[in-house]
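For this depiction, one protein chain was excluded, whereas all remaining protein chains were kept in their positions.
The block that comes next holds chain A.
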Amino acid sequence: MTSGEQHASFEQGRITEGPQGQIRTAGGEQRNRVFGLPLHILLIAPTFLIVFGLLVYPLGYAIVLSFSNKILTGSVPFKWVGLENYLDLVEAKSEMWTSVGVTLRFAIVGVLLEFIIGLSLALLLNREFRGRTWLRVGLLVPLMVPPLASGLIWRIMYDDSFGIFPHLVRTVGANPPIFLGDPDWALYAVVATEVWRSSPFMVLVLLAALQAQPVETIEAAEVDGASGWQVFRLITLPFITPVIIVALLFRTVDALRTFDLIFLLTAGGPGTTTEVISMFIYRWGFRHFKLGFTSAASILLMIATLIICIFYLRMLVVRQAEVQLTQE
């Protein structure tokens, strides 16, 4: 092969953006086609076929069902009910609002605590000290535990007869509450488990962001006489803000989907004091078998999740725009 040919084929495979954003591969059509079909279509086809079949199609099905009175078993004849399910859900005395309240308290208290613990520990781990590596390894452990197993572990620790927590409370001389059975305590007992399980995620992600920060900028600020707090507030914090937003987004949507943990710890009880939205949907779908009603609730949850995602992503975009402005 001469060098000229080499150069030509080098050009062939290179993909350049065409005028309308289509691919133009100077003479390289051959390489990007298999059986006469564009290669990239063949490559993404299987993924999107099953995503379509098992996510998009069911979602459409759920929308259709949400306008019906479909139940799983029973003698009630199927009929279309229009918006009735949605109206039942959003009316003031609907149980959904209780569940929304529980979910919000669970998500906000949980994610906030995780963030505070996460940032403090990330700042701690960003310093040099003996045993730092071991502490990092220790943090990984709760992340590996299946949510279900962590529910079991905490349940045995909370148990009001032989659990370790009531025992510790008794040793200091106080009268322990029934952690998982007391309406005032149950939700926070669940939050504690969730914080234990998920705060390592915050720590590790924020630590990664802190360690990506160039040392020079901090040193320069210190030379200019900035205090530790000033360095953190004016240099470190803005630098890690995008990562903070991403981490909060992940934790928030995960808090919204929490099911296993609550299923195991309290199953939504006592009463409905820990019935997060996933438990609410589970109960109406698989205890009362009201599938039409449940589908409507699912669709509302989907819309709420989308709104939360958009909220965080806009924060991210606004933030990026600000950075660009200050750089100009």
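Definition applied: contacts are C-beta pairs under 8 Å (C-beta built on N, C-alpha and C of every residue); 3 or more make two chains touch, one makes a residue touch a chain; residues count from 1.
Going forward, contacts and distances are computed from a predicted model.
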UniProt protein name of the chain not shown, from "Carbohydrate ABC transporter permease", "RNA polymerase sigma factor", "Urea transport system substrate-binding protein" or "Sulfur carrier protein ThiS"
"Carbohydrate ABC transporter permease"
Touching the left-out chain: which of A:I108, A:L152 or A:A174?
A:L152
Chain A, residues in touch with the chain not shown (by the definition above)
1, 6, 9-10, 12-15, 17, 21-23, 31-32, 34, 38-44, 46-48, 50-51, 54-55, 57-59, 61-62, 65, 121, 124, 129, 131, 135, 137-150, 152-154, 156-157, 161-164, 167, 171, 196, 200-201, 204-205, 208-209, 212, 243, 246-247, 249-250, 253, 256-257, 259-260, 263-264, 277-278, 281-282, 285-286, 291, 294-295, 298-299, 301-302, 305-306, 309
